[in-house]
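What follows is a structure written as structure tokens; I'll ask about it next.
Missing here is one protein chain; the remaining ones are kept as they sit in the complex.
Chain lettering (A and B) follows the sequence in which the chains are written, and residue indices restart at 1 in each chain.
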Amino acid sequence: MSPTSTTATQPLRASAPIATGRNGEMRPSALAFLLLLWLSLFVAFAVLITLLITIFLTGQNKLSTALLFNFPSADPDEAGARPAILGSVWAIGATAVMTLPLGIAAAVHLEEFADRKRWFNRFIELNVQNLAAVPSIVYGLLALAFLSMLGVTNKNIVIGGAFALTLLILPVIIIATREALRAVPREIRDGSLALGATQWQTTWRQVLPASVPGIATGSILALSRALGEAAPLLVLGALVYITFDPNGLLSGYTTLPIQIFNWTGRPQEGFHELAGATSILLLAVLILMNALAIFIRNKFQKRW
Amino acid sequence: MRKSTAKIFASTALVLVGALALSGCGGQPSGGDTSGSGASGGGLTGSVNTDGSSTVAPLTEAAADLFRDEESGVNVSVATSGTGGGFKTFCAGETDVSNASRPIKDEEAADCEAAGIKYTEIVAANDGLSVIVNPENDWAEDLTVEQLNLIWGPEAEGKITNWNQVDPSFPDQAITLFGAGTDSGTFDYFTEEINGEDGAIRTDYSPSEDDNITIQGVAGDVSAIGFLGLSYVEENEGVVKAVAVDGVMPSTETVQDGTYTPLGRPLFIYVNNASYVDKEQVKSFIDFYVANSAEIAERALFVPLTEDQVTTATDELASLG
């Protein structure tokens, strides 16, 4: 029984499955295997859908403008997530301002300027990979220690949380930016250098603009991850009942994930509904951010 | 190529600026938090920082809610580090008000004095520290103090693990225990009254500074037992139920007339004298708190002050101002 596949040239990646003749594929064990594989994918999606449905069912009653505009309250019917929404905006805004320049600059250095043969630069690369996998709560401890060292006693300030989040997503931004920079072909750099530009001019005027879509995509995804983080902020005292709008870098604050955590821990059904509704809100924002990232990638990504 | 780059930068910048602008001015329907007259009532601004007991926190939160209707420009924050935790921040001068479900200890008073913090103790409400069980628990409806000591004392650690060890007529079911953590005034009060010494307790239970966790734990387990402030029981009627202690069920009446003993107790707020005198918003908040204590207690489902207690509190305040 010789196989009848006629695949000629195959690219390195498995872009097309290899047909090996119908008899082999129809064997019961092969079919069972395929079924198991589809099942595992199915289970993963089933859980995802169950999660989304339960969240939606729990939270739908409380989806209203009250959620957006009211302050927290002991009465679930009157409570809203307003300080949390604004706190999230402030925290993510401050994080973006701090982490984007830092991460992009670091990535540019590692990718364009650093001599990769030197052990020090390889060490930095290894270090970045490690930092990307450190548990998020450790970043909270780091920020806590840093604030204590500075003598700041009230740890519930926006800049403290932003500091923790900045360091948390910095490795992610570096890795994503490096990927984007790597995608720009050598010819662009070579051509620029051939015309007499210095390396920095090449980077600044050719490579970076060309990799902006990739960087933008990576940054938005990283920021959306920061938006969903709660653990480091818990350590920094963001779990607090506030009746005001966070309004500055040194202001007290809380964030959407922390608010969800707060309401989840309360026994009354009304608060569970609020937690569900806030989860829906948070998921909606995350979906928007991810959609924006994908849109940027698809629309502006250059095909070299 | 340049144009699309510019477009991306511009649109991202616009979005960021827009978001910050919205947060800065858009979302405040009732008055501003910068100086300027608020739309509803007074024009005070500034912050009032409170921290401490998670038992007292709902009361202070209710006060903050009602206060906001009068002074919307004042930022009141209520943190819950536990009574002990609250005193630590209070005696470091970081908070204006400390919520406490037990009186200040001598060591804590000494810390405050060493830091130069002068304070005033005000009784804000009453509480019947309640022992709770699951609604489907029909055997432990009345427990004596001795039985509670048997369940919760330090010697019980690892040993008293079953209900029928408490009373042979109880079913053969494992006990799960939930309660306040070590920073909590409820913890201090309960251990002192039931186990005879502040801090003496078995350690194999689920401690939390957040009483809501205790409610959740007991509500989800038929053979669980817990202890926390009465207001949480009242808020969660049907979800958990209180146990009679030495024959007396905790309620507003039994707490106010003293028959719910030894677990009836006053709840306090400690006010930093300097904050009260120097910060107008703190004075306004505390005055409001005391003057409206009955309404606040009712809103938060606490046992309100007796008439004598109200008079004492008002006098204390007058001596402050």
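Keep in mind that, in the parts below, a residue touches a chain if its C-beta (ideal position, glycine included) is under 8 Å from a C-beta of that chain, and two chains touch if they have at least 3 such contacts.
Everything below uses one rule, namely that contacts and distances are computed from a predicted model.
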item	value
Among "Extracellular solute-binding protein", "Calcineurin-like phosphoesterase domain-containing protein", "NAD(P)H-dependent oxidoreductase subunit E" or "Phosphate transport system permease protein", UniProt-listed name of the chain not shown	"Phosphate transport system permease protein"
Visible contact partners (per top-of-document touch definition) of the missing chain	A, B
Which of A:S73, A:T95 or A:S136 contacts the chain that the document leaves out	A:S136
Contact residue for the chain not shown (choose from B:D96, B:D127 or B:D183)	B:D183
Missing-chain contacts mapped onto subunit B	51, 80-82, 84-86, 88-89, 92, 154, 176, 181-183, 199-201, 203-210, 213, 216-221, 224
Residues in subunit A touching the chain absent from view	1-3, 5, 7, 10-18, 20-21, 24-25, 27, 29-30, 33-34, 36-41, 43-45, 47-48, 50-51, 54-55, 58, 101-103, 105-106, 108-115, 123-124, 126-131, 133-142, 144-146, 148, 167, 170-171, 174, 181-187, 189-190, 193-201, 224-225, 227-231, 234-235, 237, 239, 257-258, 260-261, 264-265, 272, 275-276, 279, 282-283, 286, 290, 294, 304
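In this section, only the chains that are shown with their structure count from here on.
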item	value
Where subunit A and subunit B are represented by their mean Cα positions, the distance between them in whole Å	36
Residue ranges of subunit A in contact with subunit B within the complex	69, 71, 73-74, 82, 85-86, 89-90, 93, 96, 153-154, 156, 209-210, 212-213, 216, 237, 239-247, 252, 265-268, 296, 300
Subunit A partner contacts - residues on subunit B that touch it in the complex	1-2, 4-5, 8-9, 12, 16, 19-20, 22-24, 27-29, 33, 47, 49, 57-58, 61-62, 64-65, 68, 74-80, 89, 92, 94, 210, 212-213, 215-216, 219, 235-236, 239-240, 299-300
